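Every protein chain except one is present and positioned as in the full complex.
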Amino acid sequence: MSALLSIEGLKMYYDTQKGSVKAVDGVSFQLKKGESLGLVGESGCGKTSVAMSIMRLLAENARIISGHIYFDGKDLLTLSEKEMNKVRWKGISMIFQAAMNSLNPVYRVGDQIIEAIITHEPEVTFEQARERVKALYELVGLDPGRMDHYPHEYSGGMKQRAIIAMSLACNPQLIIADEPTTALDVIVQDMILREMARIQKKLNMSMIYISHDIAVIAEVAEKIAIMYAGKIVEFSDSKTIFKQPRHPYTIGLMSSFPSIRGSKKPLVTIPGEPPNLLNPPKGCRFAPRCPFATNVCLEKEPPYKEIDKEHFIACWHPQGVKRGAEDKDA
Amino acid sequence: MSELQTVVKEPLWKIRIKLAWRGFLKNWNIFRQSKIGMLGLWIVIVFAILGFVVYPILAATVWRSSLAATVSYDPITGYDFQKINPSHPSLQHPLGTDPIGRDILSQLLYSTPREFMLGIFAALITVFIGTTVGTVAAYYGGILDTFFMRLADLILLFPMIAFLIVLSGMMKINMIMLALIIGILSGFGGITIVLRSQALTVKVKPFIESAKVSGARSFYIVFHHIVPNVMPLSFLYMMFSVTGAIFSEAVLSFLGLLNVKMSWGLMIHTSESGGYLLGAYIGRYWWLWVPAGLAITLLCGAFYFIGRGLDEVVNPRLRRR
Partner (left out) sequence: MGKYIGKRLFQIVILLVIYIAVVFFILHAMPGGMKALFISNPRLTPEAQQAILKAFGLDKPPLTQFLIYMRNSFTLNFGVSFSHYPTPVWEIIKERLPRTALLFITATIISFLIGFHSGKVLAWKRGKAVEYVSTIGGVVAYTIFTPVLAFLLIWFFGAYLRLFPLNQFLNPDLWANTSFSSQVIFLRLLLTASIIGAVILVALILSYRLSHNIRSRRLIFYIPTISSVVIAVFIWWKSPYGIYGADILWHMVLPVVEVTIISYAGIMLVMRDSMLETVKEDFITTARAKGLPDRVVRDKHAARTALLPVITNFIISLGFTLSGGIITETLFSWPGMGLAMYEAVISHDYPLAAGCLIFTGIFVLFAHLVVDIVYAFLDPRIRY
């Protein structure tokens, strides 16, 4: 089966007064239909910029330097704004980072969902659209009677569910969920994520989860891509990433999150800070913080290559250790 | 404390001045980025030079009147017997003369320092009252707060010009009284609301808490900790107050209701009440209203521009990336 979404060598820079910030610098990955991918990295590593490039919702000072984004066989970067508007929400919908503010405060929540439906399917009447919203509300676990309320009458969790309902409104093939649950408390977080995974399976959609929390992502996503400083450093299915992380950064990321099920071990933080993307290091971008770095790492950029089946990594010194061994070391 | 004093040799006031200077430089660099703010500043500087430097020099040299002359450049009692007044701009009178032969440029320059003084005096009163009331209301809260906020609501809606028109009809108001009235009225107005909300954000900062813990009296806290922190915003509102005061003065003296000898507004009033600005005459006698009108517009605008520029210093969210 061919890929639904395929990104090739995407580079996106922000122009600032001090120079170009290389927010996305050569990102490539593929996503099949019905598959879910987790995009993980520290804040500021370019995850959201990748999502915004796919939706082509870039800030005024953002520039796509090179690369292709193929969705359903079309290169999104070559589409006109009008054609792109047809892809948005109908093909790819998005759940934004700040769900709290993603709803317009002056319109009824239901009407905002109906607006999306009617824009993309003009043949649908208002009453039909209302019926569909009702069904969507039931699907995400909201009381359909609430659709005529305004956003300020919703709680945080309810808004999040409404946003999910909205993202499903046009039966998109792909949903990008950018930190869908960060603003919520932990219990609601878990519930919402499970709900999303369930709906995704049920409707056989593709999904990209974006998060800084690898533990959360691993539970719902089949594949995981680890991003660091504008590049993907490791890519594999979530089981492999969890059991056998090869990139030093992934290993570090893994140890900086507590595991609920695993043995008790001290949390390890990665020393140092992510590089300044205005002027990133010449070699491997992780090298200054990497405990395994050698001269090669500082001089030359590591290639992004497949080291195992479906396991990509960009590192001069892949670590072969299993997670268990790592535990003992720590 | 004594240890600290031995370590830091410089006296406290010197350090304070250095800190203030550094803060000023930082803000100045932000302000400099704002084109509109710099434009305003330049206009103000030009007016200040014209009014405070150029006029006294001209009055003492070129325009010095002698009893025998047929021309007097005095802005109030001047005359020109050689010309039919009002006369066109000419070499002798660069901006022409008014209906009774007084030199327009001389009037314009003579009035400049007065407009400045009026605007700044009124604005100082406004800011003094606004800052005091705003911070006190924010710090003490309660009924004091409610009272001043409702008062501010009222004054915000107060038809100021209408009120001033009626008041000036009842009593002879001169420049200083006008500055006092405008200053006091607007001091209790919108500025208190803005400064109060700013003071409220300062009030909850940790250093206020630590000042309280170390036993400072509330009066001391208000004037040594809160007031300095709302000062930049006060300064910003001072600029807008200057605009308001100059504008009000111009309107009132334009309507001929003020007890002043000369001002920009009065210059237009003299020509208008003389019937020189009726209908088609407006174009013919343009020099009777353009210079004064332009001066009022420019000076009001300049202080407003400075305010907009300062806005970018005070509100970081407005700054460009």
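Before moving on, here are some points about what is shown:
Order of writing sets the chain letters: A and B. Residues in each chain are counted from 1.
Please note the rule applied: contacts are C-beta pairs under 8 Å (C-beta built on N, C-alpha and C of every residue); 3 or more make two chains touch, one makes a residue touch a chain.
Keep in mind the model is a prediction, meaning the values are calculated, not measured.
In the whole complex the chain that is left out makes contact with A, B. Of B:Ser87, B:Ser168 or B:Ser234, it is B:Ser168 that touches the chain left out of the display. Here the missing chain is touched by one residue of A:Leu4, A:Met94 or A:Cys297, and it is A:Met94. The residue from A:Ser2, A:Thr16, A:Asn104 or A:Asn204 that touches the chain not shown here is A:Asn104. Touch with the hidden chain on the side of chain A covers residues 55, 57, 60, 81, 84-90, 93-94, 96-98, 101-106, 114-116, 118-120, 126, 150, 152, 166. In the full complex, the hidden chain is touched by chain B at residues 36, 150, 153-154, 156-163, 165-171, 190, 243, 247, 250-251, 254-255, 257, 268, 277-280, 282-283, 289-290, 293-294, 296-297, 300-301, 304-305.
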